[in-house]
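Apart from one protein chain that is not included, each protein chain of the complex appears where it belongs.
Think of it as A and B in the order they're written, each chain with its own count starting at 1.
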Amino acid sequence: MTADYFHFLNIIGVAFFAISGTLLGHDKDIGGFGVVVVGTVTALGGGTLRDVLLNQPVFWIAQPDYLYATYAAIFVAVIFIRYMPDVSNYYMLLVDAIGMAIFNVVGIEKALIEGTTMIVAITMGMTTGIFGGLMRDVICREVPLVMRDELYSTACFCGGLAYAALFLLGVPYLWCIFGSLFITVFLRLGALHWGWQPNIFRKRTIRK
Amino acid sequence: MTADYFHFLNIIGVAFFAISGTLLGHDKDIGGFGVVVVGTVTALGGGTLRDVLLNQPVFWIAQPDYLYATYAAIFVAVIFIRYMPDVSNYYMLLVDAIGMAIFNVVGIEKALIEGTTMIVAITMGMTTGIFGGLMRDVICREVPLVMRDELYSTACFCGGLAYAALFLLGVPYLWCIFGSLFITVFLRLGALHWGWQPNIFRKRTIRK
Partner (left out) sequence: MTADYFHFLNIIGVAFFAISGTLLGHDKDIGGFGVVVVGTVTALGGGTLRDVLLNQPVFWIAQPDYLYATYAAIFVAVIFIRYMPDVSNYYMLLVDAIGMAIFNVVGIEKALIEGTTMIVAITMGMTTGIFGGLMRDVICREVPLVMRDELYSTACFCGGLAYAALFLLGVPYLWCIFGSLFITVFLRLGALHWGWQPNIFRKRTIRK
């Protein structure tokens, strides 16, 4: 992935997560800058953890563009909600799904660039994709999306597997990215629409 | 800011936050070292995150003075509460407000010394000021102060703006610091006393 694609994808992911944090913050009826804090933590949390773990300069300190994108996305989301106050929680989940898919790919890419093995890279992708939303849910005292029944971390993991498979098959970077994004978003939105639930790890409660 | 002022302010901020964590821990009726853990996390959390983000040595590892100050403040607070068991939650909020104002300034200063732009510095100040108290509230399963109605992150942000304004006007360092501290503490305590609430970002629920 060239630096330009990386930058572009990262900006989009940051903006989507900033919007998801703002939507949940509004839903909780915080007044004032609390909404900005929640939006910012959601947008920057995952990528910040990734950079700290990889011992790289934190992306939004090295390039304040990301900070401008975060604040701009929060501002737009706030204006938007003011005039459409009955926006449902569904939009938050939608925006979060796309942000997660993007951050998953970005995390995998950045880890591979730093020379980690594929298993570390997939773990780093899940960290980047999940951590921001997890902090958002913890601060807002919601049940974290990771803990709910629909495919969430499963979708993230399958997107990582798809990336690894395409990468090992020698497919060009851009198609690895699109493949991974497609799988993650497809599984997550499918789970939201049709209620797909993974039961692989669940306790067997009925045994006869 | 000379290193001495910086050190002094940081020690005071650490002590105030340690006391706030101890007070909330006591309020939750934890026995044993849980109180010390909560106090320590509150005192060191924000500054630790700041140093990790700026890729600096973590302040309490580089200079164990901060650790001594934390433990001493927790010890004094524990003794104090033993003989004044009906200390109200108001003192916790008061101590937290002063700690937040100090850490806000310290975070901005440290970021500027590392050569970040002003918008990154203000974000870093808010991170330093808010994160310790946020972890305290999450561990104690309280609604985070950031999520409540009174001015909190708004006060922190206005303190940051005041610092930036005075700094750009060429006012001496010491007055930038005092100005920022005054604005933050004034707004926060005013909000606690007179119930000021920011409504700028709130949903318009009634539209006729």
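Everything that follows uses one rule, which is that contacts are C-beta pairs under 8 Å (C-beta built on N, C-alpha and C of every residue); 3 or more make two chains touch, one makes a residue touch a chain.
Remember, it's a predicted structure, so these values are computed and weren't measured experimentally.
Taking the complete complex into account, A:Met126 is the one of A:Val41, A:Val78, A:Ala101 or A:Met126 that touches the chain left out. Across B:Phe8, B:Phe33, B:Tyr90 or B:Phe182, the single residue that touches the chain missing here is B:Phe33. Of the candidate positions B:Ile12, B:Val78, B:Met118 or B:Leu192, contact with the hidden chain is made by B:Val78. As for the chain not pictured, it touches chain A at residues 52-55, 116-117, 119-120, 123-124, 126, 130, 134, 138, 143-144, 146-149, 151-154, 156-157, 197-205, 207. The set of chain B residues touching the chain not shown comprises 26, 28-38, 40, 48, 52, 57-58, 60-61, 64, 67-68, 78, 81-82, 85, 138-141.
By definition in this document, only the chains that are shown with their structure count from here on.
Rotation relating chain A to chain B, from a C-alpha superposition: 120°, rounded in steps of 5.
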